[in-house]
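Provided herewith is a single structure, encoded as structure tokens, for subsequent inquiry.
Every protein chain but one is kept in place in this view of the complex.
Right, chain A next:
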Amino acid sequence: MEDEIELKTAPADFRFPTTNQTRHCFTRYIEFHRCTTAKGEDSNECERFAKYYRALCPGEWVDKWNEQRETGTFPGPL
């Protein structure tokens, strides 16, 4: 049985051309949450940013940031 699998992941971002992608992951996370704040929680346009930050950021980091957002201690410009 043949299955079409399309491989897609966060594209290479020209803003972060070097080896250090910490800022890339953080920026995508912030972009997603700013998008949901601006356009609403269920907007499809923001899903793209979600895929990007989930591809790049380790799960522990995302969990930690989610907790920080809930407690209001998230250090980024949401």
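We adopt the following convention: contacts are C-beta pairs under 8 Å (C-beta built on N, C-alpha and C of every residue); 3 or more make two chains touch, one makes a residue touch a chain; residues count from 1.
What we mean here is this: contacts and distances are computed from a predicted model.
Peer 1: Which name from "Exosome complex exonuclease rrp41", "ATP synthase subunit epsilon, mitochondrial", "Cytochrome c oxidase subunit 2" or "Pyruvate dehydrogenase E1 component subunit alpha" does UniProt give the chain that's left off?
Peer 2: Matching the unshown chain against "Exosome complex exonuclease rrp41", "ATP synthase subunit epsilon, mitochondrial", "Cytochrome c oxidase subunit 2" or "Pyruvate dehydrogenase E1 component subunit alpha" yields "Cytochrome c oxidase subunit 2".
Peer 1: Please output the residues of chain A touching the missing chain, sorted low to high.
Peer 2: Answer for chain A: residues 2-12, 17-22, 24-25, 51, 54-60, 62-63, 66 touch the chain left out.
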